[in-house]
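A single protein chain has been removed from this complex, and every other one stays in its place.
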Amino acid sequence: MTTAEKIDRKTALDLYRVMRTIRSFEERSMQLFGENKIWGTIHSYAGEEAIAAGVCANLRDDDWITSTHRGHGHCIAKGADLGRMFAELLGRETGYCRGRGGSMHIADTAKGNLGANGIVGGGIPIATGAALTAKQLGTDQVAVSFFGDGAANQGTFHESLNLAAIWKLPAVYVCENNQYAESLPVKRAFAVDDIAKRADGYGMPGVHVDGRDVRAVYAAAGEAVARARTGRGPTLVVADSYRHEGHYYGDPRKYQSKEEIDGWRRQFDPLADARTWILADRLASDADLDTVDQNIATEIDRAVAWAEEAPLASPIKLPDDVYASH
Amino acid sequence: MTTAEKIDRKTALDLYRVMRTIRSFEERSMQLFGENKIWGTIHSYAGEEAIAAGVCANLRDDDWITSTHRGHGHCIAKGADLGRMFAELLGRETGYCRGRGGSMHIADTAKGNLGANGIVGGGIPIATGAALTAKQLGTDQVAVSFFGDGAANQGTFHESLNLAAIWKLPAVYVCENNQYAESLPVKRAFAVDDIAKRADGYGMPGVHVDGRDVRAVYAAAGEAVARARTGRGPTLVVADSYRHEGHYYGDPRKYQSKEEIDGWRRQFDPLADARTWILADRLASDADLDTVDQNIATEIDRAVAWAEEAPLASPIKLPDDVYASH
Amino acid sequence: MQATEARAPAATRELFYNEALNEALRLEMERDQRVIVIGEDIAEHGGAFQVTAGLLDRFGPTRIRQTPISEIGIVGAAVGAALTGLRPVVELMYVDFAGLAMDQIVNQAAQNRFMFGGQARVPMVLRTQGGSGRGNAAQHSKSLEAWFAHVAGLKLVMPSTPADAKGLLASSIRDDDPVIFLEHKLLYRTKGAVPEGEHLVPLGKAEVKREGRDLTIVTWSREVLFALDASAQLASDGIEAEVVDVRTLVPLDKDLILASVRKTHRVLVVHEAIRRGGYGAEVAAMITEEAFDDLDAPPRRLAGLETPIPYAQHLEKSVVPQVDDIVRVAKELVV
Partner (left out) sequence: MQATEARAPAATRELFYNEALNEALRLEMERDQRVIVIGEDIAEHGGAFQVTAGLLDRFGPTRIRQTPISEIGIVGAAVGAALTGLRPVVELMYVDFAGLAMDQIVNQAAQNRFMFGGQARVPMVLRTQGGSGRGNAAQHSKSLEAWFAHVAGLKLVMPSTPADAKGLLASSIRDDDPVIFLEHKLLYRTKGAVPEGEHLVPLGKAEVKREGRDLTIVTWSREVLFALDASAQLASDGIEAEVVDVRTLVPLDKDLILASVRKTHRVLVVHEAIRRGGYGAEVAAMITEEAFDDLDAPPRRLAGLETPIPYAQHLEKSVVPQVDDIVRVAKELVV
């Protein structure tokens, strides 16, 4: 485990703000889904906010990420506009993908988010390719791939990490171990305790970090990003975490007991934890944090209202949107 | 490295016989290819005989193997009939696959050889499935997958080893590290020195063995097979080796220097080595071994003659051979 | 394989399509110890579409073998298991993931028997589901039957009703070749009468789901339901459409399709997959080749637009054939 470092007020508040935004975004999406305004599927990132926040705080706008089906958090942490995100979920013309993508496919290429991905493990090679671009063009950009514990058993994980290692690419592989891949608990999916051990097999450093603690994630990712940016190659970061909700909205969670859920949820709440240490370290007051919370609540309301006012995505000429050149 | 154990006369002679048979088979196939009697592609196993021989000496007829594009050696070591092998290469009706398969696709299911495979890494999941059958039906059969260093960078390797580890399957994964995947040297394909290290990431033992020394292979595989047979789960065995010939018949080997080839070929000749230690350990005399060699030479001649006498494979009703039931 | 359709009809009950599949799995697993189910999320959760619900309790975790997310590893393990004595049924959660496992499906499962000169058989079923209609967007909504149809060595089944689902799944499990069994996500919660007990529908037999004299609609999977709805509307305009449910795309029941076309002289082929290179092209080309002189008009195809499936509900509907589209094109064809 990488230990957390002391953090200044600005960073602490930034991290807190991102985490709170993600949590509030997820709460509102769930609500909208419950109201039948969003359809398809959504996967809540609640409980895992520290990972996206801690990692992306180390990134520039021109660094790249690839994200997952559980992608709202990564998108927000990389700087997305909430209104355009809601608009996407609501199938509006103003959505990031003009209603073509939905929750599982939001990209925000202007901010370096190359996209969520409905294919488990599908983003890992893509981030690897982005890192190749940086290396090839001699920039100091970094590519980060977020993926779950489940994705670590996909062939794409294996092939990509090896490519990045032999080519010393500026890539960071962030495995969000939220204990489950749908209904399959990690202990039934791995015969090895620490997923980070797999890094040894590729000849890259593997770091295991407490994904609840945004300071620890921030520090570990900071090291990995610096390593990548300075040409020292890729890193695998495994962050332990827990998803508060079911795998998807409506998951009956037959594979978990109520005790387990309640216990873990209490134990794994990076947002509550952040509040605690921020106060304990006197980096901000209760009132400061309440203000952050309120501002975010207002921002979310505005974003939803903006999205709901927008016209539905236009179905005209969909076939013309398939190719860039005709 | 697993150290070689003392070996008795019968075992030594058996191992020698199998290795010599493989070598002679390869020599003759190359010759037939040069005479335009075999077409397509052939990949010589010369130089790697100790691996197939050492591993398969631990197997029963009802144990399974999956093999590779470089599959003649595995096939012979698992007990195949040389005549039917040559007949296959010569496109005869009496060939193992009635001329449909050729060198890259010889199977001998009666002896548990589920088949060579033209897809690098393609046999690894299949062996895993065979091991699942053994476990499911409660037999004590074992499944061995042979594959190259190149295949160890395929997704199938990763996914299969993980499945076998979590399910404790009676499988043995034998990685034949002959230093190249076509023109790519292992040092450019891996950023890790020892491929066997990858086993750690799956929670299974990884053993690195000198693939030149049939005694070492026999011993290491013996342990792995015993482990599998007694329900203790899978093992990854990595055997270092060198292919004497090019990747395929006709390979110009632009990626290797003459010095390298000559040096390694001298250094890596499991058959010459075997002769040396068999004599040194007084397990057999020069004359004994010469007799073995001569018998094999005769057997090969007979096998080729038998194959050449057979009719060409019949093209009639090929479409009826696609399905088992209509 | 023997059809039971000739025997005295069994008692039936109304079941959902996914319940019918579940029943087929249960019965075949009871009948034959070698049948196992292997896939993601199929144990406690009962499968993404509840097709394996309750089977874990009945058969335990070794026969209901839940896997990590490793599509090619899983399909390949099924190939190996099938070669060595089991009869695995793989659940691939979405057909869209087939691109991860296509090598084992094609180069290994489909080709094994031929390539090795008939030494082995590969009795496995790959069950999966496709189609749009649930807002799952481009990576979870495709219809890929055309890929499988174009592979020598696979059989290909796409049932549209609960009874066919049960009967065809049982037949597929008993078949000695690799069978791709494609369900549709919007069929799972459709209901229909399903025979109790053993019920086998033979592979390779299409069915006339509605008789008519004015045109033949050849279709499969969810579009069969759309075609039946459309036919009802057409009937009220005096147009009698015959609806042929292909059911098994490979082997294709040419005789039944051609007999219908020879009766109606007009044919509309409908499917949800994109039109370009869809299996509808094969069906249309086959009909033209075999029944050119019986045709009063060229076979028409109505199929998905050439786009990935978009997310938003109204967009999604706009790219795949709906009931109204069938009515419209059928009228054009008959006029």
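As written, the chain order gives the labels A, B and C, with residue 1 at the start of each chain.
Everything below uses one rule, namely that a residue touches a chain if its C-beta (ideal position, glycine included) is under 8 Å from a C-beta of that chain, and two chains touch if they have at least 3 such contacts.
Small disclaimer: the values here were computed from a predicted structure and weren't measured.
Participant: For the full complex, can you list every visible chain touched by the one that's not shown?
Facilitator: Counting the whole assembly, the omitted chain is in touch with A, B, C.
Participant: Out of C:Ala43, C:Val79 or C:Ala149, which residue would touch the omitted chain in the full complex?
Facilitator: If we include the chain that is not displayed, C:Ala149 is the one touching it.
Participant: Check the options C:Leu21, C:Ala98 or C:Leu228 and report the residue that touches the missing chain.
Facilitator: Hidden-chain contact among the options goes to C:Ala98.
Participant: Of the residues B:Gly112, B:Gly155, B:Gly233 or B:Pro270, I need the one that contacts the missing chain.
Facilitator: Missing-chain contact among the listed residues: B:Gly155.
Participant: Can you name the residues of chain B that touch the chain not displayed here?
Facilitator: Its contact residues with the unshown chain are 39-41, 91, 97, 99-102, 104-105, 117-122, 150-151, 153-155, 181-184, 188-190, 254-255, 312-313, 315, 318-319, 321-322.
Participant: Write the list of chain C residues that the hidden chain touches.
Facilitator: Chain C touches the missing chain through residues 72, 96-107, 110-111, 114-115, 137-139, 144, 146-147, 149-150, 152-153, 250, 252, 273-274, 276-282, 284-286, 288-289, 292, 297-301, 306-308, 310.
Participant: Counting contacts across the full complex, list the positions on chain A that touch the omitted chain.
Facilitator: Within chain A, the residues that touch the unshown chain are 64, 66, 95-101, 105-110, 114-115, 117-119, 122, 124-137, 143, 155-156, 158-160, 162-163, 166-167, 321-326.
Here, only the chains that are shown with their structure count from here on.
Participant: Hey, which chain ends up farthest from chain B, C-alpha centres compared?
Facilitator: That would be chain A.
Participant: Measuring from CA centroids, which chain ends up nearest the centre of the complete protein set?
Facilitator: Here the chain at the core of the arrangement is C.
Participant: Counting in whole Å, what is the centre-to-centre distance of chain A and chain C, each centre being its mean C-alpha position?
Facilitator: 37
Participant: Send over the residues of chain A in touch with two or more other chains.
Facilitator: 153-155, 188-190
Participant: Show the residues in chain C shared as contacts by 2 or more other chains, in ascending order.
Facilitator: As it turns out, chain C has residues touching two or more other chains at 67-68, 70, 72-73.
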